[in-house]
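Accompanying notes for the structure given below.
Note that one protein chain of the assembly has been removed; the remaining protein chains are unaltered in position.
Letters A and B mark the chains as written, and numbering starts fresh at 1 in each.
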Amino acid sequence: MKTYNFAALLVGVPLLMAFSIPLFGFISKQLAKWITVLTLTFEFLFSLYILLWHVYPFNVIMGNWVPPFGENLYIGSLATILIVVISFVGLMISIYNLWSAKYGDVVHFALLFLMFVGGSIGLISTGDIFNVFIFMEITGISSYALAAYGPERRALGGAFKYLVISSIGSTLYLFGVLLIYTQLGTLNIAEIAARISQTTPGLLTFAGILLVAGLAVEAELFPFNGWVPDTYTGAINPVSATLSGIGSVGGVYVLIRIVMTVFGKNGNFVSTYGNLDLMTLIAILGTATVVIGELSALVQTNIKKMLAYSSMAQMGLVAMAFSIGSRLGAYAGIFQLINHSIAKAMLFLILGVIVSFGGERVEDMKGLWYKSPFLAVTFTIGALSLLGLPLFGGFWSKFALVDASFQRGGWYDFIMAIVLFASVVEAFYYLKVVGYIFTSKPAVSEKIKVEISPAIPIAAFAILIIAIGIFPQIVSGISYSAAHELTDKMSGYVLNVIPTIVGH
Amino acid sequence: MSSLLALLLVPVTGSIVAAIIQRYRLAERLVSFSTFVVTLLFLIDIRVGDAFTWSLGFLGKNIEMGLQITPLSIFMLYMTIAFGVLLTFFDLTERSKMKSFLLLLTLAASNWIFMATDFLSFFFAWELMGWASILAIFGGRRTAESRHGALYYAMMSIGGSYSMLIGIFLLSNLTGSFSIQQNVSYLVSIMTVHPWWVLGIVSMFFVAFMVKSGIFPFHTWVPYTYGESPDGFVPYLSSVMSKYGIYGFLIFLPLTLSLRNVPGVLGLPWPNYTLVWFGSITAVVGSVLAFMQDDVKKLFAYSSFSNLGFILAAIALFTPIGLTAGLFHAFNHLLFNGAIFITVVAVISKVGITRMSEMGGLWQKMPLTFLTFFVGIASAAGIPPFAGFGSKWMIFQAMISHGLIFATVLLFFASIASFLYLMRAFHAIFLGQLSHKYDNVKEISAIGKITEVFLIGALIFFGIFPGFILDPINSIVGSFGLKPLPTSGYEYINGFFSSVNMVSIFIVVIVAFIFGFLLFAVSAKHKKVPQEDNYTAGQIPKDWNLTPEMYQFSYDFYEPMDKEIAPFLKIKIDGFFKGFGDSVEYLGSSIKEIFTGNVQIYTYLAIGGLVIFVIAGWIVW
Partner (left out) sequence: MVIVEFLIKLSQGFGIGALALATGLLFGGIARKIMARIQRRYGPPFTQNFMDLFKLLSKGSVSHGWAFDLGLVAGFVPMLAALMFLPIGPFTLFPSDSSLIMIVYLMMMAYLGMAMGVLASGNPNSAIGMSRALMLMAGYEVPFAAVIFSIYFFSKTGYLTQIVAMQSGGFMNWNIVKMPLGFLAVEIVLQGMLGEKPFDQAIAPAEIASGPMVELGGKYLGFGMIQHSVALFLETGIIVDLFLGGAPNFWIFIAKQFVLYFVVVLVDAILPRLRVHEATSFFWKLPLFLGILQAVIVIIQGGVLNV
């Protein structure tokens, strides 16, 4: 067991800075925004250091109480890469916010945003099943408020729906945790994972169902994703970008961690303890989400809603990839998660710039090429990456996904056929927008001037997408070792946290 | 650095440069042209057998990727790049909205497709070519229509490539490798044990190839897309991009060699026989639909895939003569289709419309374009001594030698029908009465003229000396393990039933022409009259306000045939795809109703989902 307690700063710094932002806010509103940028720069650099200098995997141990007795953070390869992604996306959005957050309570917005990012990082790094709940609540509460932010009334409606569904989800999750605790008397993920087979199968099944149902809310899986379209549409664009680029990463991570590490039964393909194979459940949910999301997005005329449904569908795709249960499947899932996070966040940010100059209907995209070539090209890059077309990151993850699912074979062949069909649908609506961008002359020929602070994140995302597209090794290696963490829970996770434990 | 890599990097670099300077039209065109030229120069250095490999850390392993030059790939590379040089040269002065950087990206992808040794890079390049061409089509003359055309193409193309993706993985899971060669030889080895598996896997690939080449029943996108894509891009689409499918077919067709001893139809294995039928039906469908068209680009779109049908029918036989004929026709199709489309583009750029019934008499204004078009359609109709005769003639021989009576008659019918639509286009565009609104139309620029002269020269040269193409084709045929046809000099085409000395035909025709002109010169003098001076059954044109447009018969040229063709038109494959799309959209709009915006419904959904899970868990319990 390797410890590196210094890494507690990853969770601590953003939360600390978040609560001290009102103090800076007294000095200047601008300062509050810059504090966000600085904090997230630190987060990004620190996590990059952990990634590149290969500090991971390690534990953060509070007060010398070794797990399972104390609370710990576990930062393995999966957590590292996801934290890098989250802090990068967060940093970019915070740079974007320098431009976009200009009305209303800017200071509290910065506070909430930082809290959300910090909560998400905590969610990913914690090694305690109850702390997961706490961090879920931190991100949850900050995101309700974030979603309600902005001048529009529909933001309130969206946030309220999010709040209601999300509360149901947290409650279910808490019940699930409770059931497990009554059985095993511990909350440490590693210990539960090692001793999961000692539980009563019936109760375990029920707990598993409750946990999956609760976490599916954040992971945007049908039928627990009713909030997605309204909340994404209602929120201002940087918030939508945050929700899809950061929030959903955390949501999916926890779902997968619980199902694959805690409940997982290792084999050729991971399945779960209990009477009902939760992996199958997730596969069904994921596929249903893909189909429903893509088909709903097909007929949208509001581009933001379209992106929201597409987000939902992509999360379904990710969940479906994890549910394959092989290392390749987990690899594809992680890869797809990263690609989606980057691309979708970029699309929402671009939309934010466009919306500030006009409407958000699909027709309003007409002639974007003539108004702003920069936005047109970057939008196209994002869309093509989501479609899994080559030269862009999405190609590799989709390729890996199809590979994994055909290696699993069986009914996954059928699932894959459905998913590929849904991808054709997806291609249609994205290419339709791309077509509007390039073919039509704009109704008003006013040029869109993109200022420097929104341009930086958009350009950075676009460059990253192309970089991953040309050199998939950037993400490929770390994703593959992260996949190991999920598919072999003992050597990948449990023994790294509690080296002495014996698996049952 | 390997010059194979240069074939990929040069176009990509050119593409980036062109994208950056695309505001400056002429500079962009120059970059595009010079990139093609440089790529061609690199190609000259490349020989069969050159290879380059690297490995990619992906999917948790190091995947070997490679480029390799086979006789087929070098043939294809020369065809596409040389044609691209010509096209971009022609395009220097044209003002179509084609984006050069997309064309160059397509070039990189196409080079890669022809050189790839593994399915991963093949698929990568295939998809790259796909999206680059989709985006390129967006720049058409009419915005909404070109968007529809591109989306139609995109749907078919992406559907096809997903089908290919499934095929790739079904295959690579069996072999554990992406290498094309290993996979194909594995398929050969299980051919006799599991013929249906092989058939299933290969047909997944064939869907993609059929879509790209516009083979029946996936031909429906072709007219829409060609008809609406930017004028400068259509020649590339129809001459070059349709050949990718042919290349794909040739990856898998060698499989059928191992079926030669298994009883099939008329000595042909079943898969070959079926493909021959697909090819023949495509040829007929394309030809028949073509002569009902009034839009010139659409007409030649139909013509284009009709010719692809000929090519497919020939290569599907996979006999020495069939393969030779198919590849030869692929080359000839590139040339004459290029000539036709380039002249059509030239005409459209001058008159500004695509409806043929509103053109007419343009031979008076654009004589060189007219002659190029004439040579182009003469080649397309397979008239000696122009290119196009040899290949068509060999295709017929290849078909006849197998006794495929119905398919052969269909192909022959398609060939005659092609004569019909070519004549109709020829008449409607260039002949007949010249409308006064075209009084100011000028011949195209000097660069265009050079291109046209070059095309005429090429069509005649390769018509008279087919050996220059047949030689490389013979080495391709040899590389597939078939016995190449005998060669006896550059001027000979050796078929199955007979051989033809093109030079002697050419000389006879020339001598006969000299005689004809002599006769023309010695017989009595003529005097030139204006086009109004015409037989009008005794009426005085002015009394009837007769205009040249009214005196031009070209609308609905084959109206009497409508009745005979009507049964054909009742088969609406197009309608099937459209209906399918509509029902998907309908499904989408129904499903979207789940998300009503009412939080109570969402709550019920979530609780309902939970209850269902619990019940499911209970049952399993």
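Quick notes on this one:
Keep this in mind: contacts are C-beta pairs under 8 Å (C-beta built on N, C-alpha and C of every residue); 3 or more make two chains touch, one makes a residue touch a chain.
Keep in mind that this is a model prediction, so the values were computed, not measured.
Shown chains touched by the hidden one, complex as a whole: B. In the complete complex, the hidden chain is touched by one of B:S2, B:S185, B:T487 or B:S504, namely B:S504. Here the missing chain is touched by one residue of B:F557, B:F577, B:F595 or B:F613, and it is B:F557.
Contact with the chain not shown here comes from a single listed residue; of B:G159, B:G286, B:P384 or B:G588, that residue is B:P384. Residue B:S401 is the one among B:S34, B:S401, B:S445 or B:S475 that touches the chain not shown. Chain B meets the missing chain through residues 266-267, 319, 321, 361, 363-364, 367, 370, 374, 377-378, 381-384, 389, 393, 396-397, 400-403, 405-406, 408-409, 412-413, 416-417, 419-420, 423-424, 426-427, 431-434, 495-501, 504-505, 508-509, 511-513, 515-517, 519-520, 523-529, 531, 533-535, 537, 548, 551-554, 557-558, 560-561, 563-564.
The rule is short, and it goes like this: only the chains that are shown with their structure count from here on.
Centre-to-centre, using mean CA coordinates, chain A is 44 Å away from chain B. Only residues 56-60, 120, 123-125, 127-128, 130-131, 134-135, 138-140, 143-144, 146-147, 150-151, 154-155, 158-159, 162, 165-166, 169-170, 172-173, 584-585, 587-589, 591-592, 594-595, 597, 599, 601-603, 605-610, 613-614, 616-617, 620-621 of chain B touch chain A when the two sit together in their complex. Every residue of chain A that touches chain B in the complex is listed here, in rising order: 157, 160-161, 164-165, 168-169, 172, 201-202, 205-206, 208-210, 212-213, 216-217, 222-224, 226-230, 274-276, 281, 291-292, 295-300, 309, 327-328, 331, 380, 384, 387, 389-391, 395-396, 399-400, 402-403, 406-407, 409, 416-417, 420, 423-425, 427-428, 431-432, 434-436, 438-441, 472-473, 476-477, 480, 483.
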